[in-house]
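The structure's right below; bear with me while I get my questions together.
For this depiction, one protein chain was excluded, whereas all remaining protein chains were kept in their positions.
Each chain carries a letter (A and B) given by its place in the written order, and its residues are counted from 1.
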Amino acid sequence: MTENGEHHSALPYFIVWVALVILTVTTYRTGRMHLGTWALPLALTIAVTKSLLVILFFMHLWEQKGANRIVIGTSFVFVALIISLTVADVATRFPLATPAGAPFGSDIPAQLEEPAPEYQPPAGKIGEPPRGVPEPK
Amino acid sequence: MSEAAALPPGEHLVHGTDPHLAHHFSSLERQVDASRLGMWLFLSTEVLLFAGLFTGYAVYRYSFPVAFAASARTSEIWAGTLNTIVLITSSLTVALAIHFVRAGRQRAAVVCLAITLFFALAFLGIKAIEYTAHFHEHQLPGRYYRFEGVRLPGAEMYWALYFLMTGLHGLHVVIGMTVLAVIAWRTAHGYYSAHYYVGIELAGLYWHLVDLIWIFLYPLLYLI
Partner (left out) sequence: MRQSEEDREKLGAPPAHESYLTDGTTVMSWLNTRDHKRVGVMFLVAVVFFLFLGGVFALAIRMKLLYPGPFLFDALTYNRLFTLHGVTMIFLFMIPAIPSAFGNFVLPLMIGARDVAFPRLNLASFYVYLAGAVLAVWAMVHGGADTGWTFYTPYSTTTPTMLFPLLLGVFIIGFSSIMTGINFIVTVHTLRAPGIGWMRVPLFVWGIYATSVIQVLATPVLGLTVLLVALERVLGFGIFDPARGGDPVLFQHFFWFYSHPAVYIMVLPAMGVISECVATFSRKNPFGYKAIAFSSLGIAFVGFFTWGHHLFVAGQSVFDNGVFGVLSMFVGIFTAVKVFNWVGTMYRGAISFKTPFAYICGFLFLLVFGGMTGVALATVALDVHWHDTYFVVAHFHFIMVGAVIMGFLAALHYWFPKMFGRTYHEGWGLVAASLIILGFNATFIPQFLLGNNGMPRRYYQYPEHFQALNVASTAGATLLGFGFIIIFIYLVIALRWGPRCEQNPWRSKGFEWLTPSPPPTHNFDKIPHITQDPHDYRTHAPSGVYTDV
């Protein structure tokens, strides 16, 4: 209501729409290409670009007051916060404490190829520090 | 969504005779700013709501990368892609509706809102087809999972997250559609004008958020 900017033409909206469609096609094509580790960062980059286009131009955040930008920006920061620290937990846990002993399907096979080696107690007499075992610091 | 409150008895307007101005705001501009800020705050709550689901997705995707990739490949990618285009276009039409109202072209605005509603229905229709397909293939969450094509641990998690995320998103589509329908009716009956169009603007913001969430859901659930 307060912006008396360039609203004589609807062209900017169509341009943004075209850009969004192009980005959608891009993410579809790259998604089918099975890029391995780069698939996720690429997909997220494209998604973030698309969302910036929607937020800044369709939702007019480009023209609006700072408070609105801080609000939505802060919420995205906190999304990053909850995801990063929670994934960091699962990623750095002692493996048997992860869900269902995950990660499955990675280089850890679901079944061992060979049977586990038999347990050998460390050499030495009871009461003495065992040989072949690192000294506690 | 923020037209003037009926004045309590014995109250008098501070100044101005604008019927949209509420008694506790010093100017209509202030009031509109307040409405916008309120809406952006509400949108940020919606973002945080989905954040939890994205966190769950991140955690389980990290834990079960093969199952997630395999399950994603068995999803209806055509439906997801088409739905993305549908939602993006509906965002365009709702932005155009606001544009037309600001230009004083009420009828064009109503047409745009009607098209938006049509696209929203199309989205839900495609989703319904998808869900039916998943039900037939027994690609269901948690303990109902029976799909023979992917028999890895973690596939159940993928489908649980799939249905949770798209389900919650679909609920927001329905809410958005309801809001847009009400707004379309009000626009058609002259409630908004170039001078005062806050209702459409706020409804549009909500609809754009629905689109935004899908922009992130699509690659994560369907493609990678």
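In the analysis below, a residue touches a chain if its C-beta (ideal position, glycine included) is under 8 Å from a C-beta of that chain, and two chains touch if they have at least 3 such contacts.
Keep in mind that what you see is a predicted model, and the values were worked out from it rather than measured.
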Which residue of B:Trp78, B:Phe118 or B:Tyr144 touches the chain not shown here: B:Tyr144
Absent-chain contact - pick from B:Ser26, B:Thr132, B:Thr178 or B:Ser193: B:Ser26
Touch criterion as defined above, residue of B:Phe42, B:Phe147 or B:Tyr191 at the omitted chain: B:Phe42
Residue ranges of chain B at the interface with the undisplayed chain: 2, 5, 8-11, 14, 22-26, 30-31, 33-34, 37-38, 41-42, 44-46, 48-53, 55-56, 59-60, 63-64, 141-144, 153-154, 156-157, 160-161, 163-164
Touch list for chain A against the chain that is not drawn: 67, 74-75, 78, 81-82, 85-86, 88-94, 97-100, 102
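Here is the rule we use: only the chains that are shown with their structure count from here on.
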Whole-Å gap separating chain A and chain B, where each centre is the average of the chain's CA atoms: 23
Residues on chain B engaged by chain A in the complex (per definition of touch): 28-29, 32-33, 36-37, 40-41, 43-45, 47-48, 51-52, 54-55, 58-60, 62-67, 77, 81, 84-85, 88-89, 91-92, 94-96, 99-100, 102-103, 152-154, 157, 195-198, 204-205, 208, 211-212, 215-216, 218-220, 222-224
Residue ranges of chain A in contact with chain B within the complex: 1-2, 7-8, 10, 13-14, 16-17, 20-21, 24, 27-28, 31-32, 39-40, 43-44, 46-47, 50-51, 54-55, 58-59, 64-65, 67-68, 71-72, 74-76, 78-79, 82-83, 86-87, 90-91, 98-100, 102-106
